[in-house]
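Missing here: one protein chain of the complex. Every other protein chain is in place.
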Amino acid sequence: MKGFASDNYAGVHPAIMERLARVNVGHVPSYGEDPYTDAAVETLREHFGSDTHVRFVFNGTAANILCLDALATDYESVICADSAHINTDECGAPEKIARLKMNPIATPTGKLCAEAIAPVIDHFQGFEHGRQPRVVSISNVTELGTIYTPDELKELAEYVHSRGLLLHCDGARLANAAAALGVSLAALSSEAGVDALSLGGTKNGMMCGEAALWFGETAAMVRDTSFLLRKSSGMLGSKMRYISAQFSAMFEGDLWLECARHANKMAQRLIDGLPAGVELAYPSQANEIFAYLPQEIIAPLQEEFHFYTWDEPSGCVRWVVSWDTTEEEVDSLLKALHEVCS
Amino acid sequence: MKGFASDNYAGVHPAIMERLARVNVGHVPSYGEDPYTDAAVETLREHFGSDTHVRFVFNGTAANILCLDALATDYESVICADSAHINTDECGAPEKIARLKMNPIATPTGKLCAEAIAPVIDHFQGFEHGRQPRVVSISNVTELGTIYTPDELKELAEYVHSRGLLLHCDGARLANAAAALGVSLAALSSEAGVDALSLGGTKNGMMCGEAALWFGETAAMVRDTSFLLRKSSGMLGSKMRYISAQFSAMFEGDLWLECARHANKMAQRLIDGLPAGVELAYPSQANEIFAYLPQEIIAPLQEEFHFYTWDEPSGCVRWVVSWDTTEEEVDSLLKALHEVCS
Amino acid sequence: MKGFASDNYAGVHPAIMERLARVNVGHVPSYGEDPYTDAAVETLREHFGSDTHVRFVFNGTAANILCLDALATDYESVICADSAHINTDECGAPEKIARLKMNPIATPTGKLCAEAIAPVIDHFQGFEHGRQPRVVSISNVTELGTIYTPDELKELAEYVHSRGLLLHCDGARLANAAAALGVSLAALSSEAGVDALSLGGTKNGMMCGEAALWFGETAAMVRDTSFLLRKSSGMLGSKMRYISAQFSAMFEGDLWLECARHANKMAQRLIDGLPAGVELAYPSQANEIFAYLPQEIIAPLQEEFHFYTWDEPSGCVRWVVSWDTTEEEVDSLLKALHEVCS
Partner (left out) sequence: MKGFASDNYAGVHPAIMERLARVNVGHVPSYGEDPYTDAAVETLREHFGSDTHVRFVFNGTAANILCLDALATDYESVICADSAHINTDECGAPEKIARLKMNPIATPTGKLCAEAIAPVIDHFQGFEHGRQPRVVSISNVTELGTIYTPDELKELAEYVHSRGLLLHCDGARLANAAAALGVSLAALSSEAGVDALSLGGTKNGMMCGEAALWFGETAAMVRDTSFLLRKSSGMLGSKMRYISAQFSAMFEGDLWLECARHANKMAQRLIDGLPAGVELAYPSQANEIFAYLPQEIIAPLQEEFHFYTWDEPSGCVRWVVSWDTTEEEVDSLLKALHEVCS
């Protein structure tokens, strides 16, 4: 049974599988010293700019940690939304592996702005007894399904840089944000002043593979040491070509956009079809939908469809649609919703 | 060009590719809550015993760290050969992630024995100023291509346990050891008193995937917390079925043995055909060969064939053969060797 | 110039100095194996109960970290007030040394209660992707100068234990809390269900020295390993008698109470004499006072008296009085306040 639990319940896009088979020929150097990895890096540089520095890892937690570990040390801190994946969904791996400290900020929409982060910087900067704020980390798409526009990002980046900090973006679903806004990946990252990006692949149809990217001066700063950070954090894959090849298949052409667009479209179909009275908890702008359901219908519905309760007390549930969700599947959920809500 | 640099230069066995395609159907729960993972765990339990506890990770460094992190804390130490992978080839990831301290012991063959480890335990046990020895970690096949037999393991395990310590085995090439000795995987691990095993897959024909295994009482001890250790160390894969399925394909039948046997056979062919005067540095018992070459022939030969110089001053080189090495490739290297050595 | 900046600007009580001189005779074993340390531990057991486990360290950050490191591991978290010293004033040392993760909770008075912490436990307990809540850490006196009563502590401890967690108290100023409430130190810790206590000495008239204490079952749990945790965290002093002797001098008789009572009394004198219109930010119950001053008078006043601005925008300042603050000094500050506020 397919469902709405998460986009990582989905399988692997056929084009990715096909590419994995295609590169499965002969011997190539391991640990990323192979031509497939060179090509994938080149492809990402075409998206993000020629001065982009790229390191491939297996999963999103690793990409986040690698990005941040390269930017902040163990007397510095990372300012993030309290709902940030790095704060609540990585079992404290950033603290364990990179000894980071999070400075979580309460935010109703999952989005940060200058006004919210200023007091934290004011309080700690130069204060011996507090970690020094070094990075502001956002997610785009956020954990609450909301999106930062290029203009919002530019404004935030400008402020962050004006205070001497760097801006990191957890882009596990960056493709969905770009698809929703109709802009390029660069418009939401390198061109907007983001310094480091965790670029997701797995949730958008890959088997496994995420990338840590650094841009511009930040790239220059980490270029010579990022390979050691990756290895010393246990994140280095040996048969790297099988990760790189997935990135090539995804980003050489428009596969990333096609998959993300489809997911977003299915999300919109779900939103549009919701029964009257089912309210969204946040403005759902990509492929994640948060809505309030009457408490008594949640459990029965979950017997038919996979999805998570996001907040028990308020009856807020989360539906995630993915690259392979079909109109029939959406309609089937809608049908059930209409039945129980009528 | 195929070569002799490492078994992780090799590709993925067709049966593994086929299995990946086969499981690429529909949605399944992520993070290992899927039936494919259950099946793979069951398969490993058939090999290692029903009380085996299994956690899948992406790579060998992660498997080693997860095994050890579950056994030793940050006031304890790990006794290992100075040539151990965890000591010299993981960029200190065990220290960084699990805050372990290594107690490396010089050993000419890469193998440890009771006599060698006793003084370390004697010195540190109960001594407030020193890390408490908690785990003895061996590799089988060792980093020098040598092998522990079941009897050697039993004797070592008995001693290790008699001192209140646990025994871990880095089994990145355990299949090659088992194939060389003609014994089961369990005979070299769970049945020999090994408490925790890093079971390799990637080097023997998989795309990516290693397993951390704990046996018997040790399994009981870590069962309830290993999932948190894995996640907090950034090692949890989301679309887990694609790792699990590889393990199923490898270990349901005899694929693991077939691949390892072939590699070992090619290694033997290489050894048997070496020119007179080319001496082995260590008794090569599996798929890694260490031999001394005249200094002047190494570089020219490396232009034709991928392989590493293991020790510059002595002219010791390492050849690794893999599941896909052909007789022709071995013979081609031999031919070149005979030409330059004549 | 004496001032109101912090109780650690103060000197050392003469009785402490005298005791240091008294124990400065001959050789004794180092690292706490000496009779002075045995005696100091015994003295603390008389206060806190015979099953109390004690380890001396140099400073408060070390005491907090040692207490918590013994209770929580690196896939677990510590729930605390967002204003907690461990969260904002230790430069992330708990994260760095013990790889802890804080789960800070916004609280207007610096105090935690069951209602505030329940949702955090509900959300994370058993959730693979989140750190497992393991300890609730409070401060008494809190960082905002407020106090938990024995009844409040009992209620909180009961709830914490009912959820399977442990309760830690940062008691850098526990003596001031006990003096303010007229209760014993045990009534605010071991008898109230607190499992681990950082017991302060330095702020109350010692030169340097804090103690990590664990009670009851928790003491039994950590007794055999706490010495290794202390040493592996770099916190072990060699000439331990000079820390222990300070504890003996402080806690054998009533010196702790005398010092704390005096400081509290001076604080009350300051509060009672404040000009009309100067409002307290929090109910000041011990030796720390937080009050709102008109912005324009703060800087000039700070030229005459040492004290910190706690919150720039609101004009909230902090005055701390200590064991050696005199009535004249309080009156001198009051006089200046009355002058500028009139």
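Letters A, B and C mark the chains as written, and numbering starts fresh at 1 in each.
One rule holds in what follows: contacts are C-beta pairs under 8 Å (C-beta built on N, C-alpha and C of every residue); 3 or more make two chains touch, one makes a residue touch a chain.
Note that this is a predicted model, so its numbers are computed, not measured.
Only one residue in the set C:Gly110, C:Gly130 or C:Gly237 touches the chain that does not appear here, and it is C:Gly237. Contact with the chain not shown here comes from a single listed residue; of B:Lys101, B:Lys265 or B:His338, that residue is B:Lys101.
Contacts to the hidden chain, counted on subunit C, fall at residues 1-3, 5-6, 8-12, 17, 20-21, 24-31, 58-62, 65, 90-93, 96-97, 202-203, 207-208, 228, 231-239, 242-243, 306, 322, 324. Summarising the interface, subunit A meets the missing chain with residues 31, 73-75, 99, 128-129, 131-132, 225, 227-229, 231-232, 236. Touch with the hidden chain on the side of subunit B covers residues 74-75, 77, 88-92, 95-96, 99-102, 104, 106, 119, 122-124, 128-131, 312-313.
We take it that only the chains that are shown with their structure count from here on.
Relative to subunit C, the most remote chain by averaged C-alpha coordinates is B. Rounded to whole angstrom, the centroid-to-centroid distance between subunit A and subunit B, based on C-alpha atoms, equals 33 Å. One simple way to say how far apart two chains are is to compare their mean CA positions; for subunit A and subunit C this gives 41 Å. Centres computed as Cα averages put subunit B at a distance of 49 Å from subunit C. Each of residues 90-92, 96 in subunit A touches at least two other chains.
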